[in-house]
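To start, the structure under review is shown below, and the notes come after it.
Only one protein chain is missing; all other protein chains are in place.
Order of writing sets the chain letters: A and B. Residues in each chain are counted from 1.
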Amino acid sequence: MPTNNQNSRRSHGWMGIHRGHKARPMEWLAEKFIFLVSLSAILMVLLIFLFVAREALPVFFGQTNTALVQKPIPPEDLEKHSAAELQAYLELTPEQYAKISKAGLRDLMSVKVDAQNDIPEDFRNDPDAQINTTEWQYMIKPHQWNGYAKPEYIWQPVGQVKKFNLIPLFIGTLKTTLIGLFFAVPLAVGAAIYVSQLARPRTREIVKPVIEMLSGIPSVVVGFFALIVMATVLQSVLRYETRLNAFVAGIALGFAVIPVIFSIAEDALTSVPRSYSQAALALGASRWQTAWQVVLPAALPGVFAATVLGFGRAIGETMIVLMVCSASVVSWNVFDSARSITTTIAAEMAEAVNGGPHYRILFMLGALLFAATFISNLIGDFVIHRFKQKLEGKR
Amino acid sequence: METTSSPVYQPTSAPLSSRRHFRADKFDFWSFFFSGLTGLATLLIVGILVVILANIVYNGWRGFSWHFVSTIPKKDFFDINTTGVLPMIVGTAFRVVVMTIFVIPVGVITAIYLTEYAANNSIITRIIRAAVNNLAGVPSIVFGLFGLGFFINFVGKNMDYVLHNTSAVWGQPALIWSALTLAVMTMPVVIVATEESLKAIPPGLREASLALGATKLETILKIVLPQALPGIMTGGILAISRASGEVAPILFTGVAYYMASLPTHLSDQFMDLGYHVFVLSTQSPNIQQTQPILYATVLVLLLLTFALNIVAVLIRARVRKKLRSMH
Partner (left out) sequence: MADTLIPKIAPQETTATAAKSETPFIDIQNVCLYYGASKALKNISVQLDEKVVTAFIGPSGCGKSTLLRCLNRMNDLIDSVRIEGSIKIGGHDIYDGDVDVIELRKRVGMVFQKSNPFPKSIYENVAYGLRLHGIKSKSEMDGRIEESLRGSALWDEVKDRLHSSALGLSGGQQQRLCIARAIAIKPEVILMDEPASALDPIATARVEDLILDLKKEFTIVIVTHNMQQAARISDQTAFFYMGELVEFGPTTKIFTNPAQKRTEDYVSGRFG
């Protein structure tokens, strides 16, 4: 091979290599661009929390007042109050507030004064009329409303006096979620043990994707199935009164949660080093004894994390419970209907006035839900992280 | 001379087993019982899946026909012979396509950053990963609230303001907002699938390319991405499957129970298969009459989502097998 060709192609000899990064601006640009795009994930999480919480802040800080009988702010006193106070008082969103002129604000305020004057005398003396139902004490503690025999937790955002107690929703969520978990965890963990430790490898290859297929069924379909088929079947078997209740919803919820718990638990069990189980088997333990006494304890953090993540998934599930249960009943009886946080948001948002207290409370529920799943995901991921580290690093 | 030294191991206890054969003495009941129990659990789960699918196929088959899938129904949804689900299919398809346009580029680029560029232990990498994980865990209804609070009430309303629209065009529920909300929701699916396929490519290929004098970007574009394409497709298909079936995120952001015409603009509202099932099954007056329609609609939805899911799983299995032969 003649050397002339070689040298003519590299006319600078080795000098050409002295160009450094400056020769490749496209590379540098592309790298920065890729980095910026990846930051979008962080941006999205922040935006979600920000914009959901934003709508809820007035309620959270006690700036709304739903008392029917209030001391109205006279229009003359417009200047004495901050923008935030006026927005809460007039039930306006920040965008609406920005568009209205001062004269328009004054008009709205005089409307409010008139409305106050229009309240009939007998109702004025009703104790309920004086209450700001969006204060925290009414949202959390039971209260004896006019017409009820004893203090109750009531969520009833329609009617003259709107009652916004959150406890029934929490109870509803807990009822369905706990039933779902009680049903799903033993099944999913049991199946995970079977598939990863006891079954033949070929069985594992078939069963694992099949169970994961269960997660491919949309929750609407599961809810539909529960509504039409399961509710009837369970009622004829267990013979309770209400056909559509928290029990049915909980079982259906379990269907949706099983694949989540299964795949994480199975993953954790398979991550336990083969050497552990082989040592046990070599000492004469049966497959079950090995699984139960050696592998499962080693994989316990992973199984725990699976349950936590399943819990997070269950409290966030909407459509299934929405299709099965509709009434909001406060009781610990699993055979009564129930309303969860998610179904309440889904069902009532359409009727809530944009910017009003109901609307804001629904957003607040959403923010609380986000915080709850955020925390449970953090715990679950953290436990799995430590678990995997233990298997690799500190072994 | 004898050189016997005293042995180190001098057993004094009796042997543990006196038998000479290898057959089992007694039947290990508890092992059998618990093994059977867990096997039963597995069977039960698989059984649930089979029952649900079978029930829907069996009941939905009768109403399912080409006519059903291709007709735009008049206001009356209740006659199995004249109704159709074409607008729902179009609505679902349209919003899913728009979603894909946004989610695939952003998801793939993020996955490329995480696998190819990011230093493994830096703070920013861990935060990005934590953000992706959290995004995956956010409840679907919260996404709906996000779509309402951010896209419609903030972006949309400001767009209307900037464009001097007299009535709300963008500041109300619309297909684009539903699509964007779904894009945010399914991003983790695309990222995880892409990362999985990128990690499966043996590092030797990247080294070979770099050793020949290719830049990192060239290596990614010419060697790594083409190899990862099936995995990216899997991620896309899974995202589409998920987005087709989710109802909660679109509740406030664009879905409608009845639209007179098919959606054509990004600012239109749309009908949806899942939403239709939801409304019809919880609010229809005569459940007996609507049941066959419901089942047929559910069957269509299932075919769409489930079939897509299976395709994705099959692609993934084939790719795994091919890569294993390369190592």
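Everything that follows uses one rule, which is that contacts are C-beta pairs under 8 Å (C-beta built on N, C-alpha and C of every residue); 3 or more make two chains touch, one makes a residue touch a chain.
Since we're looking at a predicted model, the values are computed, not measured.
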Problem - Which of B:R62, B:K199 or B:K222 contacts the chain that the document leaves out - result: B:K222
Handout entry: Options B:V50, B:I101 or B:A208, residue touching the unrepresented chain
Key = B:A208
Handout entry: For chain B, residues in touch with the removed chain
Key = 119-120, 202, 204-205, 207-215, 218, 222-223, 227, 326
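Definition applied: only the chains that are shown with their structure count from here on.
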Problem - Gap in Å, rounded to a whole number, between the CA centres of chain B and chain A - result: 17
Completion exercise
Residue positions on chain B within touch of chain A in the complex are 28, 30-32, 34-35, 37-42, 44-46, 48-49, 52, 55-56, 105-106, 109-110, 112-114, 117-118, 127-128, 130-146, 148-150, 153-154, 157, 184, 187, 191, 215-217, 241, 244-248, 251-252, 274, 277-278, 281-282, 291, 294, 298, 301-302, 305-306, 309-310, 313, 317
Practice task
Using the touch rule from the top, collect the residues of chain A that touch chain B in their complex.
Solution key: 24, 26-27, 30-31, 34-35, 37-42, 44-45, 47-48, 51-52, 54-55, 93, 95, 186-188, 190-191, 193-195, 198-199, 207, 209-214, 216-225, 227-229, 255, 258, 262, 286-289, 292, 309, 312-313, 315-319, 322-323, 326, 342, 345-346, 349-350, 362-363, 366, 369-370, 373-374, 376-378, 381
